[in-house]
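Take a look at the following structure, please.
Of the protein chains in this complex, one is absent; all others appear in place.
By letter and in written order, the chains are A, B and C; residue numbering begins at 1 in each of them.
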Amino acid sequence: MGLIHVEIRLAGFDPWQELAQWSGHAAAASVFVGRVRSTAMDGRPLQALELEHYPGLCERQITRMAVQLQREHAAGAMLVIHRVGRLVPGEPVVLVAVQADRRGAAQRCSAALLEQLKHHAPFWKREWCADQGIWLEENTPL
Amino acid sequence: MGLIHVEIRLAGFDPWQELAQWSGHAAAASVFVGRVRSTAMDGRPLQALELEHYPGLCERQITRMAVQLQREHAAGAMLVIHRVGRLVPGEPVVLVAVQADRRGAAQRCSAALLEQLKHHAPFWKREWCADQGIWLEENTPL
Amino acid sequence: MLQVLLFASLRERAGWSERSLFWSSDYATPRAVWNLLELGSLQGISIAVNQELVDADQPLQAGDELAFLPPFTGG
Partner (left out) sequence: MLQVLLFASLRERAGWSERSLFWSSDYATPRAVWNLLELGSLQGISIAVNQELVDADQPLQAGDELAFLPPFTGG
């Protein structure tokens, strides 16, 4: 079982640089990077995306989900970095990376962790358009 | 539709550095990195993995599969780098990266391209153990 | 005392993010506290007590940190 590293960041991050530091030598690594879209849910140009979280519970929930999925998929090292604060279009919001001995395990575990993180970790998004903020009611479809 | 970049490399490469240069700003990017295992298929310690390809046909086959999958999944930019030559355990063999507007499209397209590349692109692996080379008869299971 | 926390859209709706309530047996569960706050339906709201997700009817104790969480939209 590999290390699980979960981090909530207030500052911007470069996913590839984070991965270069994290990278092990497992046979398979599956990575997802999510960035801020340039348009809001309603199609208007997006000024910024604001992300809030519940500190403490959030990190613990993600770590708990990661531990569970690591066991289920016999995965190795896992890395999650999630931004909070005010982000502009194109900025990375989330990085999920999973190492495993098999490509299928790495891919499935990484995808499952991303879904759990979207639906079971206390993060909230507010879209800013024309200086007005709207809290999102639900996540984007898969 | 984004650019499709397919490259067969004789020299080693750092996947994260390649991604840093490639990286666009799509909402979703799904990445797979495969590395040489430290043990052979029969469990013995692996000295090296030799990779051969059919130049020309190989690049064209991968590009053709990528174009097809990009259309099917409405994906954006795609990157494939595949090593050939003599590799030692831990070295990157393959990098597949797909951008899309949706996480599901990026993940599915990236996984599908990896499978097609494994089964329909003219690459061959030879495992070296105790100074003896054995051509693999089939790929590792998913 | 109970520490009550609201996040995101719930905080905006209520106009506050954190409040201390004197603990009483009248609001001995998250559901009872929620009803007191008059913030609408509990449908879709997650509840955490001392930073653990719990059921709306989990008994509360003095000193607890109770948080009401609108639907999650991270990732």
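Annotations for the structure displayed:
As a convention for this text, a contact is a pair of C-beta atoms (placed from the backbone, for glycine too) under 8 Å apart; a residue touches a chain by one contact, two chains touch by 3 or more.
Only a predicted model underlies this, so the values are computations on that prediction, with no experimental measurement involved.
Across the complete structure, the visible chains that the omitted chain touches are B.
Those residues of chain B that touch the chain absent from the view are 34, 51-54, 56-57, 60-61, 82, 93-94, 114, 117-126, 135-139.
Quick note on the criterion: only the chains that are shown with their structure count from here on.
Drop chain A from the picture and the touching chains left over make up B | C. Inter-chain spacing, taken between the CA centroids of chain A and chain B, is 24 Å.
Inter-chain centre distance (chain B to chain C, centres taken as mean C-alpha positions): 49 Å. Listed for chain A are residues 34, 114, each touching two or more other chains. In chain C, no residue touches two or more other chains.
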